[in-house]
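For this view, one protein chain was removed and the others were kept in their places.
We just call them A and B in the order they show up, numbering each chain from 1.
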Amino acid sequence: MGTTAMTLLAGLGVLALVSGVLVFTLNSMARVTFSLLAALVCVGGVTAVLGLPYLGVVIVLMMVMEMVIMAVFMIAYMMNPAGLMPMSMLHNKRGALAVSGVVFAALVAGILLAPWPDRTGARPKDTTFQVGMALMGEQMLTMVTLGFVLLATMVGATVLATRRGRYDRLGDDLDRRPADDPVRGGVGR
Amino acid sequence: MTFELLLVLAAGLFCTGLFGALSQQSIVMIMMGIELMIGGIIAAAAVFWHFLAPARGSGQVVIVAAVVAMAVEMAMGFAVTTALYRARQVDMTDMAEDLKG
Partner (left out) sequence: MSEAGEWWTPLAAPGLLLVLAVLATTGNAVLDARSAGRPVTLATAVRPLLGVPRVLAAQPRRLPTPDVLLWRAGAVTVPVAAVLSTLVIPVGSHAAADLSVGVVWFNAMEVLTWAGLWLAGWGPDSVFSLIGGYRFLALGLAYELPLMFALISTATGAQSLRVNDIADAQHGLWYAVWMPVAFVVYLAGVLAFSFLGPFAYPAGRDLAGGVLAEASGVDRLLLQAGRWLWLASGAAMAVPLFLGGGAGPGLPGWVWSLVKTLLVLGLLVWVMRRVPVARADRYVEFAWVVLIPLTIAQTLVPALVVLAR
């Protein structure tokens, strides 16, 4: 790796850790959400610098969308979204600190002590092509499973989150036209 | 040494997220902790791919799976929060303790 890449990795890494800590120390929910976004965008940057530009940029793209949607829910459900009245929303802080501290120490010990193998093989020229071939070839089953998981999530999340079903819209015999909607949609269903 | 330092970064992100997930009361904040933990996993997978086995695509597939896990976690988390909130105006885990099984 060249000097530029090393500098980038160091900068992104420090920024990711700092904003990761800020997520649980700031008061304003909007700032919390966007520091989490900063941390995850830095993770995307690290991924891109390590030679996976496609996955890196996709992570950035996805995290921006996800965090902005998250900000909406965050502000909808928190009683103090702007952090104008700072208060503690923690429970069992000491226990949580101890558990995460022990896990971190164990992980670092493992990282430093494990006999890591040497690098095998060379990096392909086009890593985007590599992930595509992996997903559509030897890891096809993983891809199919992920697809089904996502489909199940879409159906499940919609079922959980909607209050009104088709009987509320269209009446008991499903024959009410136009449908009884609080807000009419754009295609006149 | 870069390899180890980058793994320590991933471990740091994971443990910061773990602390948040364990200590926060609000469901939405717990989900942020989990997101941060998965972020650490993504970083670790990218590091392993780059430094240990760049010739195989499996390392990249782990990242794809982690990103999907993130999306699923967020969608289901908000759906459950919405359902819970609609049923009894609750958004904190301590107030939904009777759901403990």
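Please note the rule applied: a residue touches a chain if its C-beta (ideal position, glycine included) is under 8 Å from a C-beta of that chain, and two chains touch if they have at least 3 such contacts.
Keep in mind that what you see is a predicted model, and the values were worked out from it rather than measured.
Q: Taking the complete complex into account, tell me which visible chains touch the one left out.
A: A
Q: Out of A:57, A:90, A:103 or A:133, which residue would touch the omitted chain in the full complex?
A: Spelled out, the listed residue whose C-beta touches the missing chain is A:57.
Q: Out of A:30, A:90 or A:133, which residue would touch the omitted chain in the full complex?
A: Touches the omitted chain: A:30.
Q: So that we can see where the missing chain sits, which residues of chain A does it touch?
A: 28, 30-31, 34, 37, 53-54, 57-58, 60-61, 64-65, 67-69, 71-72, 82, 84, 126, 128, 183-187, 189
Operating definition for what follows: only the chains that are shown with their structure count from here on.
Q: Go ahead and note the Å separation of the Cα centroids belonging to chain A and chain B.
A: 7
Q: Going by the contact rule set out above, which residues of chain B touch chain A in the complex?
A: Spelled out, the residues of chain B in touch with chain A are 2-9, 11-20, 22-29, 31-33, 35-36, 39-40, 42-43, 46-47, 49-58, 60-61, 63-65, 67-68, 70-72, 74-76, 78-83, 85-86, 91-92, 94.
Q: Show which residues of chain A lie in contact with chain B when the two form their complex.
A: The touching residues are 1, 6, 9, 13, 16-17, 20-21, 23-24, 32-33, 36, 39-40, 43, 46-47, 50-52, 55, 58-59, 62, 66, 69-70, 73-74, 77-78, 89-93, 95-97, 99-101, 103-104, 107-108, 111-112, 116-117, 119-124, 127, 130-131, 133-135, 137-139, 142, 146, 149-150, 153-154, 156-158, 160-161, 163.
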